[in-house]
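This is the structure I have questions about; it appears just below.
For this view, one protein chain was removed and the others were kept in their places.
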Amino acid sequence: MTDTKNKITVTIDGIEHDALPGQMLIELTDQTGTYVPRFCYHEKLSIAANCRMCLVEVENSNSALPACATPVSDGMIVHTKSKPAKTAQESTMEFLLINHPLDCPICDQGGECELQDLAYAYGKNDSRFDIQKQTKKNDDLGPLVSTDMTRCIMCTRCVRFGTEIAGIQELGTIGRGESSNISTYVSKTVDHELSGNIIDLCPVGALNNKPYRYTDRTWELDQIESISPHDCVGTNIMIHKKNDIIRRIVPKNNPDINETWIADRDRFGFDGIYSEDRAISPQLRVNSDLDNVKVADAMDRSVDMIKSCSNNGQSIGVLVSPNLSTEEQYLLSDFCHQLGIKAIDYRLRQRDFSEKSDRSFIPHMNINLSDIDSMKNTLILGSDLRKETPILAHRIKKSADSGSSIHIINSHESEYHFQIGQNIINDDWVNDIGRVLKAAINLTKNHLPNNIADHLDTIDEPSVKHEAIAVSLCQSKSLIIIGIGAYSDSQYQIIRSYAHILSSVCQTNLCEISEGSNMIGASIHGLINESTDQTLNFSEIIQMNHDLLIMYGIEPNDTIYQAELIECMKSTNNLVVFTPYINEYFNQHADVIIPIKTHYEGTGSMINLELRNQSFNHIQSMSADEFSNIELLMSMYQGMGIQSLSVSEINDCIQKGIETIAITAEKISEIPDTTLTTFLPKKETIFNMYNTDNVLRRSKPLQNTKEGLSSK
Amino acid sequence: MNELLTPETKKEMDHWLNKFPKGKQRSAIIGSLHAVQHQNEGFLTSELMDAVANYLDVPKIQVYEVATFYSMFQTKPAGKHEISVCTNISCMLRGSDAILNHIEHKLGINVGESTSDGKIFLKEEEECLAACTGAPMMMVDHVYIENIDIKKVDEVIDKLTSKS
Partner (left out) sequence: MSKLNQVIYSNINDSNSWTIDEYLKQGGYSVWKDILADQENKNSNWIIEEVKKSGLRGRGGAGFPTGLKWSFMPNNDDQKYIVCNSDESEPGTCHDRDILKYNPHVLVEGMAIAAYAIGATVGYNYVRGEFMLECYPRIEAAVKEAYEAGLLGGNILESGVDFDLYNFLGAGAYICGEETGLLESLEGKQGKPRFKPPFPANFGLYGKPTTVNNTQTLASIPKIIENGSKWYSDFGTEKSPGTLIFSISGHINNPGNYELPLGLTFNEVIEIAGGILDERKLKAVIPGGSSTKVLPAKIIENCTMDYESLQSADSALGTGAMIIIAEDTCMVELLKRISRFYFAESCGQCTPCREGTGWLYRILDRITNGQGLSGDLSLLEDVAGRIEGNTICAFGDASAWPVQSFLKHYHHEFKYMIENKGKSVAAG
């Protein structure tokens, strides 16, 4: 719509500005720093023009015009603060307030309410409306969003959010006229993974953060920038805290990553850190009981256990969370490396380890998240994308809404709120990917190494559907996404090789969604020390008998190998757990329990799937007997008498690692031998978006949602 | 869910669906709600609205929005026969208020209510029914009756109440 070629001139409050034809007046006033009051307008939503707060005077128009819905034209002369403009704005304000309750003192929005702010600027001191105010009915929208609909000013931002951003209409305007209200009509909970954003969108206190309700006045809160630790997207958040307690989390606008949105788990997940089963004191098993001890004692005991292991570290297993800061990951890997421990892994949800070389191809995406918006053809393989990475799924939806083709190949249906091109749902879906590859090779007449040609001879000929996907992918701006579903599939290696070769053949972009929030960070040490070929994988580690098993930041529920891990914990001679939480397995089997901080209580950096390195800093006053995770790890080094890298040295390594991944444009080019079998966990697991890490699992608001309850 | 809809209702819904381009089935919501309300003798229920959403393949909220916006749809239980007395300006000038009063007394209900036997719903009619030259007028089960007076109203209502 916006034409960048022909610049035009618009005069706002006596100052001439260059403008773009087709631009709405409010975009121009925002750009040029002229504030025009508004409620319904939001840059990420369609124009509604219904609140009438942004009325301004435009010369030669016989009435005031809404800046949000008035396209600029050359020579337009606008007055935003003239008498007619002010009168129109004040009139709207008076109308908005006649039925709005005067309950600001008990309203959570107080202090950050757009209506309250503008009422001070544009409102009158007393009301001429001396008639009974109207009240409206409240709906129960579920555990995340509270409603006080009498405060609603019908701006419909939340309704437009549902249709345009979430892609599902959960809220609507019910009824008409003065008695109309925002409702789900028959009290349905709002179930979308991004639903909490309506709290931020609501300009008044009609939709509020339910767990946060009535807890604080917003002006008492301190604000800290941080990164959400619940998926690999690296969503930017603002942590609002009081007395070192997190009270709520809101989005931090980052146009390159999450724009103004965050997923519900980014917003409400933190509740899990206040769970009653936090590990408080270090503990040592004495006879059959766990006794509380000092940190130093627990650390000393752990070091002794490591030292007493025979065979130069070969009998020690280390299982690490993929959600830790890169610094922690690096120190842990380096610690093992120095001690010759080969049994270390962080890939809790990877099922198929049959291909050794996979550690040299670190899953990531080779374009930026914001590039997804403009992709024209996308193939999603083995993913519940909305649950795995809600923000990335939103970008895919944006591209779909602007007309791009989205194709899906998976073992089961997932719900998407956009038009799907080819949708292949099949038990034998891996074969379908091969058939798409075959179609692509036929199409591009690419010369292939014999290995691939021979393999393709063994699979079925492509159908029209497979050909359609291949044709689509061979166009410009195409993308292949490999989801967590594929990663956790028993044929992951073959899926991955198909996808990589398909990506090379069709020259598409490639996005591999990784588990946890910082799996790339976890891979850095192995990558730059070229130690990956010698290390063992998760499934190998849990099948071994260890003298000592160290678990760092994980619990059995975090992995798809849950039953096997529990067996491994039982069978090991010594079990040391570094954990923020206690659970029944630790109580039964751990010999040493060392409490650690969660992400929300720590400092460090994480690398998201587009290789963006972001730091987070949750400075919190710690008492004298508390240690940061880094301090704990350093004391392990000390105990073992080995040298650790300094923080700045680690940072250099991280930078080097990122560059190594980014520069290696190479993709997997061979199809693995399918006769090699790999150890498989005992049961299939369903991906539950509120059960992916130990913090989310303990977030009460999230566990009370439909998704949360479905895992019970 | 579709079993809540009778074959006649589905036929009527298909009739509406056929009037609109592919993918524009939302346009059939209004026609479908007329059909469903008719099937249910005068009002809509959540279940029926959900059935319409399901049959048309549109989000339920879209059906609720429409059902609660248009005055011809009743989302609360209402009597089987619907009487609307126009009281807009042309009818008011020709004595509609006295007629409405008479009907309220005769049926023992206020406008907006239904008789306890569920037979008659006296609809609150604020819109002009576009029969101003035949004022005062009323609409009974969608049939226009113009130039009414107390006598005519009595005849019509007596006939309705004697019907099943």
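Each chain gets a letter, A and B, in the order it is written, and its residues are counted from 1.
We take it that a contact is a pair of C-beta atoms (placed from the backbone, for glycine too) under 8 Å apart; a residue touches a chain by one contact, two chains touch by 3 or more.
Every value quoted in this text rests on a predicted model; they were computed, and no experiment measured them.
Which of A:V72, A:I153 or A:I409 touches the hidden chain is settled by the complete complex: it is A:I153. Interface note for the absent chain: among B:L4, B:M72, B:I109 or B:V156, the touching residue is B:M72.
Along subunit B, the points of touch with the absent chain fall at residues 19-21, 24-31, 33-34, 58, 62, 65-66, 69-73, 87-90, 92-94, 126-135, 139, 141-144. By the touch definition given at the top, subunit A reaches the unshown chain through residues 47-53, 55, 62-64, 66, 69, 71, 87-88, 91-92, 94-96, 98-99, 128-129, 131, 134, 153-154, 156, 173, 175-180.
Just so we're on the same page, only the chains that are shown with their structure count from here on.
Subunit A and subunit B have Cα centroids separated by 49 Å. For subunit A in complex with subunit B, the residues that touch the partner chain are 168-176, 180, 183-186.
Residues 46, 59-62, 64-65, 68-69 of subunit B touch subunit A in their complex.
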